[in-house]
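A single protein chain has been removed from this complex, and every other one stays in its place.
Entry: subunit A
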Amino acid sequence: MTATTEDQAGQDQAGKTGAGRHIPDRLTSPAARALKSWEMLLFVVAVAIFIANSIASPYFLDPWNLSDASFNFTEKAMIAFAMAMLIIAGEIDLSVASIIALASTVMGLAMTAGAPVWMLVVLGLGTGLVCGAINGALVAGLGLPSIVVTIGTMSLFRGISYIVLGDGAYTGYPEAFGWFGQGYVWWVFSVELALFVIAAIVFGILLHRTNFGRMVYVIGNNATAARFSGVRVERIRFILFLLTGLMSGIAAVCLTSRLGSTRPSIATGFELEVVTMVVLGGVNILGGSGSIPGVVIAALVMGLVTFGLGLLNVPGIVMSIIVGALLIGVIALPRLWAMWRK
């Protein structure tokens, strides 16, 4: 795997020198840095979209409408937190949407066999973990590139759903199972929103306040150096794939519960939106930098944009054009800006 990191460096055109880097006399204050950060910019964008939406549509500022809008991003954002850590460590998982499909299918199978609700949840999360373990074993264990591995498992996991379901569907989940995707903890705060907040806090602490999190950055910046400093690179990569699988399992429980049905085409295209969310949140797609607060704000921005466009009756496929353009634009604009300033 170390070879790939070096190769990527090589791909950036051999010998691109950091021409005359400016070295400041003293460090800028943390407050000044925070003001200039990507997260701050995103936050301003989020506030602007919020204000624009509330002016454009009189229905926007209703608490129940906003609560409904949160379902646009909660499931994807939960995966995005784990994906952010994976991308910071220099890997990627394109199979997340297919893991949702497979986990949902397993839950559907169990449901028709008469399994109780707790069992459905356990099976959903378990399937996510198993899928994550398969990805992790292939990438960390055999040292295969994660892009191809997860393109393969993307087709394998959803393929299994198609084998089981064909063009059919599972419907008729028990009433109690609906709590995860349709229930409310308190007033307008849905169960999914609560899970989103908990996941944000857990992943924020994991990435920014623990040794494990520091090691993720180290691996993303220089996997070879990490290995020589005693970081168990393979084990951490494996755990990251496991976490991504688990979060996809949680998302599968929420989504299946919210829709109340399982089709093999469930969650199609989620991987694109999750990756876009992560990149929009300021995570470097080549690994090594990024933050969970950034991903949280990016999730809010994407949720607000899709909700706002929905209020304006924009069809889903046009929104996917916007998501695709956002993904490329967010990476392209800073680079264009840097080229223009040179």
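A few comments on the model shown:
As a convention for this text, a residue touches a chain if its C-beta (ideal position, glycine included) is under 8 Å from a C-beta of that chain, and two chains touch if they have at least 3 such contacts; residues count from 1.
The rule we apply is simple: contacts and distances are computed from a predicted model.
Chosen from "Autoinducer 2 import system permease protein LsrC", "Nitrite reductase (NADH) small subunit", "Sugar ABC transporter substrate-binding protein" or "RNA polymerase subunit sigma-24", the protein name that UniProt gives for the omitted chain reads "Autoinducer 2 import system permease protein LsrC".
The chain not shown here is touched by just one of A:P30, A:P58, A:G114 or A:G166, and that residue is A:G166. In the complete complex, the hidden chain is touched by one of A:L66, A:V130, A:L206 or A:L286, namely A:L286.
Note on the undisplayed chain: of the listed residues A:A133, A:A169 or A:L272, the one touching it is A:L272.
Interface note: of A:V148, A:V185, A:A225 or A:L312, the residue touching the hidden chain in the full complex is A:V148. Interface residues of subunit A facing the missing partner chain: 3-4, 7, 10-15, 92, 138, 142-145, 147-149, 151-160, 162-163, 166-167, 269, 272, 275-276, 279, 285-286, 315, 317-318, 320-321, 323-325, 327-328, 331-332, 335-336, 339.
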